[in-house]
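Removed from the display is one protein chain of the complex; every other protein chain stays in position.
Let's turn to chain A:
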Amino acid sequence: MLFVRNDSKRFRFCRSKCHRNFNKKRNPRKVAWTKAYRRTRGKEMAVDSTFDFEKRRNRPVKYDRGLMGKTIVAMRRVEEIQQTRDARFFENRMQDAKAEKKKQARVEIEKSIELLAPAVANREEVMRNVIDSAKSRIAARKKSSNKLTTTPNSAMVEG
């Protein structure tokens, strides 16, 4: 999709989602799903020597079968290297993420403890009720089993 502004600048969009967001005059640096956002915030690898291989070249090169073969092999290799580096970058980025998340959760709990306290109290009450009812049920069962033990032979047969 191509949009030509009235100062003759051309804008190519990969999909209508991008076009619509452009029409809303959104800054791609501030929209979290864009590449521009992710790269400027350091969510993705932005500086690397593997990026230097893939470039728009406006100057034609004379056809050379050997060169083409080499290029295709090189492309695969560069892609491989880039993927491993991407994975490593991601791992490095995620190293402290787990600890950080736990820390944030703890802070949040401390902040909103008033919200949680009644719920916890309620839960304790519920648990107490459950325990009491269970105890009474066990007691009732014991009583009934006592009655059964008076006739042990029948119980054995059933068992």
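By our rule, a contact is a pair of C-beta atoms (placed from the backbone, for glycine too) under 8 Å apart; a residue touches a chain by one contact, two chains touch by 3 or more; residues count from 1.
One rule holds for everything that comes next: contacts and distances are computed from a predicted model.
Going by its UniProt record, the hidden chain of the complex is named "C2H2-type domain-containing protein" among "EARP and GARP complex-interacting protein 1", "V-type proton ATPase subunit a", "Mitochondrial import inner membrane translocase subunit" or "C2H2-type domain-containing protein".
From the set A:D7, A:E91 or A:E114, the residue in touch with the chain omitted from the display is A:D7, counting the whole complex. Of A:R29, A:R123 or A:K142, it is A:R29 that touches the chain left out of the display. Only one of A:R15, A:R56 or A:K143 touches the absent chain when the whole complex is considered: A:R56.
By the touch definition given at the top, chain A reaches the unshown chain through residues 5-7, 9, 11, 25, 27-29, 34-36, 39-40, 51-52, 54-59.
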